[in-house]
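For this view, one protein chain was removed and the others were kept in their places.
== subunit A ==
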Amino acid sequence: MQPKTPSRMRARSEVKTPITPALYNAMNQMSMASPTKKRSKSKTRTERFDMSNPFISATAASHSRPASPTKKPSHADLGRQAASGVIKKGDIESSRRMMDVVASKEPAQKPELKRSKSTPSRAGFDQSDRFITTRDMEKDVVAGFEKMHIQPQTASPGHTARLADATGVPLNRRILSFHEPPPAASSDKGLALQRDHAKPLYASRPNSIATSTGAVSSKSRKISSQPERVLSAVNLMDDFYLNLVSWSSQNTVAVALGQSTYIWYAETGDVSALADAPEGLYPSSVEMSNDGAYVGIGLCNGDVQLYDVESGQRMRNMTGHQGQVACLSWSEHILTSGCADGSIWHHDVRIGKHKVMELLGHTGEVCGLKWRSDGELLASGGNDNVVNVWDGRLGDVGENAQGKAKWVKRNHTAAVKALAWCPWQPSLLATGGGTNDATMHIWNVNTGARVHSQKTPAQISTLQWSPHKKEILSTHGYPTNAIMVHAYPSMERVAEIRDAHDSRVLFSCVSPAGDVVLTGGGDESLKFWKIWEAPSAAGKKKKSALEFDDRTLNTTRSGVMSIR
């Protein structure tokens, strides 16, 4: 009995028990911080032991009560009570802990404890109070313990006992929460939708590969992050939906700047103004014919004009479209135009009634149009997020002839401007989506199956297959403004040139030699990038397929020059 004096108890706990802030807080709330108070409380409880449960007595007790001569019954009762309460809740573990605590400290009380352990219901009965329902008490005892973070490892027996001793204070408290759960975020559908739309605008720049500056090849190959040449292209329109740059097999570049169209000769660097659009109009697309002799110019009012590159003369003006012609593609003598109203027309440039077929398959503006090099298939992408592939064979031709899409793909979730046919595997078509989509899909056109998909960090403005390597190049808008090179079929990122332009990269074309890529950006400049090596003269089959291999771009030229 002697070791059980209050002073002894205090000393023990002070030495052994680390008081966590939570415990300390809990103690504070119980106004148990001062040892003297505690002593007086425990004393009062002891006195009242026989008549009622200590939890009530603790709250009701006044500090002026005289100290009781013995402490034994208090702990016994405490242990019993805690045991019963906790056992009823189902937490055997903590009940045992409680019992052990008391048992270890008071060997004399063992028989009594055992009894309580074996007959918890009886113990519960013993301590029941008509003023306080049993349910509340159990709950609060347990809640109080949990709140105090009792840990069997960290809390010393003495400390646990002390806490248990003090349960009278948490007992008269309830933890309440509001009956309904808090409303879920973005319950406003309109707001959620807006958020979804605005998300890409706040896109954070994803991590670059390897080093953050410039392009680094993951393989042994190194791609320069600096352009070979920069041409300032004043008035180059910053419009995602237009197609204003075309590089012909004759190594000439047609580019539309503002109202005018220019031809830039890659070998010499000379520039000649080709045509001016009529007053108030501007070219929305330029496309050089396969032989490089003619330029098709689509205007914003729907007219399609044909110019002879060499003489600089207008050959004809083909009218009929009701909206802006944002894309053109040549296949032999057929010039196909995509219009803002979603229609695609085949113009036979040789005959008077130039419109030979109409392809209806888009509900939004047609912004991507590409003939396969063999002229058998035509791919089109629209602002309605649809990719169509059309049979290129013209059967019965005439003003009212209509073509049907071979297949339709609606996987993209944004405008499809970027389209590219694979030069070395005719069945492959790559398509890339705009801001909300930023995904590149590669299709097998024969089966219509999607072969690969690759998510990219930003809107895809153009795609270009390498003519000689199993790689595909993509150009991107905000936020990376990058040129990326992906390996095929692994889709691994071979290189990435961040901030290739100061603004989004809008247009691109590959040189006829297949080594240099020309990009046009919203920052009104054209940049030439040496991405791939032109195949060496020795024994490359692919090279012989290129008719213009001797006309490779003179890469020694460098520096900034104006196109005008």
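We adopt the following convention: a residue touches a chain if its C-beta (ideal position, glycine included) is under 8 Å from a C-beta of that chain, and two chains touch if they have at least 3 such contacts; residues count from 1.
In this text, contacts and distances are computed from a predicted model.
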item: Undepicted complex member, UniProt protein name, chosen from "Cyclin N-terminal domain containing 1", "Spindle assembly checkpoint protein", "3-methyl-2-oxobutanoate dehydrogenase (2-methylpropanoyl-transferring)" or "Mic1 domain-containing protein"; value: "Spindle assembly checkpoint protein"
item: Touch criterion as defined above, residue of A:I175, A:V234 or A:V408 at the omitted chain; value: A:I175
item: Hidden partner chain, residues of subunit A it touches; value: 20-22, 25, 29, 31, 136, 139, 143, 146-147, 149, 151, 153-154, 171-188, 191, 195
